[in-house]
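Read the structure below first, then the notes.
Missing here: one protein chain of the complex. Every other protein chain is in place.
So, chain A:
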Amino acid sequence: MFRKLGSSGSLWKPKNPHSLEYLKYLQGVLTKNEKVTENNKKILVEALRAIAEILIWGDQNDASVFDFFLERQMLTHFLKIMEQGITQLNVQLLQTLNILFENIRHETSLYFLLSNNHVNSIISHKFDLQNDEIMAYYISFLKTLSFKLNPATIHFFFNETTEEFPLLVEVLKLYNWNESMVRIAVRNILLNIVRVDDDSMTIFVIRHIKEYLSELIDSLVALSVEMDTFVRSAENVLANRERLRGKVDDLIDLIHYIGELLEVEAVAETLSVFVTTRYLSPLLLSSLSPRRDNHSLLLTPVSALFFFSQFLLVVRHHETIHTFLSSFLFDNQKTLMTHWIRHEQNFCLEPITMASPVGELGDQNCVFFDNLLEAFDTCQLDDSRAFYGLMLIYSMFQNKADVGELLSAANFPVLHRESGSTVIPSNEQSSLAQQNLARLRSLSTSSQGKRTRAMTEIGVEATEEDEIFHDVPEERNLEDLIDDPFVADNNAYQDPDETGRSRFQSAADELPPSESTTTSSACDSRLFDALSCIIQGVGADENKIRPITLELACLVIRQILMTVDDEKVHTNLTKLCSEIRQKLLATIGQYVNGENLFLEWFEDEYAEFEVNHVNFDIIGYEMLLPPAATPLSGLVLHKRLASGFEERLRTQIVFYLHIRKLERDLTGEGDTELPVRVFNSGQEPVAVGDCINLHNSDLLSCTVVPQQPCSIGKPGDRLARFLVTDRLQLILVEPDSRKAGWAIVRFVGLLQDTTINGDSADSKVLHVVVEGQPSRLKKRHPVLTAKLIFDDHIRCMAAKQRLTKGRQTARGLKLQAICSALGVPRIDPSRMSASPRMNPFRIVKGCAPGSVRKTVSTTSSGTSSGASGAPGGGGRPGFYSSNLRSASRGPSGAGIGIPEDPSHGTSSGAPRRN
């Protein structure tokens, strides 16, 4: 049990490693082996390791353990060992200290450990930092310590009388270490330091950290340039996207870090100046204006817009953003005083020589903003710039630096009063679109109802309040009505090209009394023109716009429309949407009736359309590389160009859906036709678990053998079921043992998505695959893959026929609904020669036969006549009441299924109404 250890001849090792006795034993080991030698190294390492363990245990369980540590001044043993500079021991020592500082909970113990400069002497000890292991433990030791910093503990680290702050000084030496883990730790530690609120420390820190901050911004410059170079040259393939992702992550991490530093008052001012003068102005703004000097290091506009928007999405420091945005929105090129020059391996910031041709262009105001708008002009050929331009506009809305006044001074529509609600974290972007939409709708139907009413005849009466609110804008509109759309539509402001700067100032001065801030925002009409370019573009033949760009454009337009109350803008936009929608429809319409798979394409794309793809975490970087035009790139369709007929049609469908939605939102109409729903004789579709009355229905007994795991069983199961179909659904039921004639639904699938194949080897077998409908969350996928074995060949044939016809009819009905939603005529080449058989049954949703409560209203003759009017309506299973069925049978003519005894319908209908 007791084991002798090394030279500590008289020491006996107690059994329990978590006890005071064990610590006493270890203390003995340390005192016995003050001088580290080859022989006792291992024992000492183990002792140091065990000491950390016991102390933590003692901290939580037995106060006398730490007392012993204090009484025996064990910390001084540690220091003596450290000074001997043996790598193995120092690794363990740093690890032990790290564990102690990280885990000790009693603050009195922690304070003791920090007291009397022991920690400072450890921090300043010259460890062999070239040794990776030492470095790793050293830096994490510093990091652990930095998390203990607060206004009370800072005095352990910072001595203001002697001007000593080893933690800061040592950490600053490591900021440029070649390992990224170290650099990241340094960032963390510095952030923890500057966040401590202590005046004298702050003064010291600012004096010492300046150079670091400057280097930090330069590293952002270097990263940006490196990424830009990569983006210029790389093909859009998976491997490159992954490499790019790594670079983007680094860059965004850095921006986040800078953003966090800017939140710290102590360094904000200094850092803000560096960011502006070293990054934002000489790199980003320069790249968004015409080149002035051939030596300037510039980014592609796409990269510059991307970095710009990332910066806006992350950083919320008011002064920085305000300075940057006002330059961007109003200034001319003269604001650029410096530029980056490549100097062999490095970049240097140099003043721009005034000899460089500034020329006429240089005097032009708003040159950077104009550059943004230009991005949209060429969107039909390449939408990358437009995409990132949109991203930038979107980021300007999302920015949290409270620069709303600045933006509205630039005729940039923002919500002032509700700035709180426009601040939405990026991870909630999915809800954003819906929220915007809801607001847009409420706007268009309430206080701004006039415009809507005019177009939709909803008929909201204008109240007096409306009159007051719309008083001024209306006057303005009247005067401007005949203006060229390219001129700002708002005579309160002048043409931005001429007096942007002064306009900004005067507008900013006048802001509080200005009506435009209280009722609605003005909007630079050129912005709308730019956004319209994208909508226009998707209507053009051979355009190269990707669906994601249009989606983002719609999002931005909605955002703007929430605040802009300008009838002309609405009218123009509505007109444009309608025009483009028609244009797209003309293309799509050709294929609705002819293409067999149109139904699937439409449904898939509708599901895709309902997904919100605007998530800059993912698309932000994928779109930087040149647009891919092939599925081989591994990109999903909405992020690339279409390849081939099918993809082109699918893209057109998505375009159509977006434009249609935008148009409806503009007019305040809801969409009642999409998503397409075909009703099952006015009753709800059957669901699994429902109990249905199958009295007098066509039932086919079969054995279901799943081929793949599914909701009803796993491969190899043999399930006795009955196959039923209604107008739209394939249903597998199991008889309800408690009530004759009733059955419980075990599986439901849509006939339209059912494929049937015979079996060449066995004539009693059908192979059935049913696919589930695509949805926002899930793509089209098989929900049932099974072998159905019937009693005999004839029954198998009957099933096959019924399913085949059912599929045809169901698809016809669905296509019909799509046609009427789109407004194109439905021409069925194989005009229904036969209607599906009647398979009447009755549903009681979710109820066991014994406790039937739910009733379905079926007596309304309005339903029957409405349904019978539809061409496909002849196939309605007329179970609910015999007169309904006969009514529907009448007009739809021949081919109605097997007649049925009306008495069954009425008599079996009785128990439902109990």
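The rule we apply is simple: a contact is a pair of C-beta atoms (placed from the backbone, for glycine too) under 8 Å apart; a residue touches a chain by one contact, two chains touch by 3 or more; residues count from 1.
The rule we apply is simple: contacts and distances are computed from a predicted model.
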{"item": "Protein name as given in UniProt for the chain not displayed, \"General transcription and DNA repair factor IIH subunit TFB4\", \"Ras-related protein Rab-39B\", \"N(6)-L-threonylcarbamoyladenine synthase\" or \"Ribosome biogenesis protein ERB1\"", "value": "\"Ras-related protein Rab-39B\""}
{"item": "Residue, one of A:T31, A:N615 or A:N757, that touches the chain absent here", "value": "A:T31"}
{"item": "Per the touch definition above, residue among A:N116, A:S233 or A:S711 touching the missing chain", "value": "A:N116"}
{"item": "Touch with the omitted chain, as defined above, among A:T153, A:T300, A:T755 or A:Q773", "value": "A:T153"}
{"item": "Contact partner of the left-out chain, one of A:H18, A:K41 or A:R72", "value": "A:R72"}
{"item": "Positions on chain A where the hidden chain makes contact", "value": "10-12, 14, 20-21, 24, 27-28, 31-32, 63-64, 67, 70-73, 76, 107-108, 111-112, 114-117, 151-153, 155-156, 159"}
